[in-house]
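Yeah, one chain of the complex is gone here, protein chain that is, but the others are all in their spots.
For subunit A:
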Amino acid sequence: MEITTNISEKEVIVTLAGSMYVEDAAVLREKLIGFIESGYKQFIIKLHNVDYIDSSGLGVLVAIQKKVLPKEGHVTLTGAKGVVKELFELTRLNKVFTMQA
């Protein structure tokens, strides 16, 4: 999986591409926690080019949301489609995140 991060004002924009397996989830977790420790709390995660995300990837996104919400931060997911969108719906995690097209 490709993980690209950019800072736009106070937001961290994370662009993901490919399939997110357990080994990718660990890398993503480390990167995003690094941003939180640096004071960032607003995350936009672009899923347009993600074709699969496993339960460990879903868990990392939940963990980040749990860390930033008490700081008045937020994780927004954009561009989920196909089976990725279906996974968020089936697990009801579409209720945990703001999901945008």
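FYI, a contact is a pair of C-beta atoms (placed from the backbone, for glycine too) under 8 Å apart; a residue touches a chain by one contact, two chains touch by 3 or more; residues count from 1.
One rule holds in what follows: contacts and distances are computed from a predicted model.
A chain of the complex is left out here; the name its UniProt entry carries, from "Carbon-monoxide dehydrogenase small subunit", "Peptide/nickel transport system ATP-binding protein", "Sugar ABC transporter permease" or "Putative anti-sigma regulatory factor, serine/threonine protein kinase", is "Putative anti-sigma regulatory factor, serine/threonine protein kinase".
Where subunit A meets the chain that is not shown, the touching residues are 21-23, 52, 54-56, 58-60, 62-63, 66, 83, 87, 90-93, 95-96.
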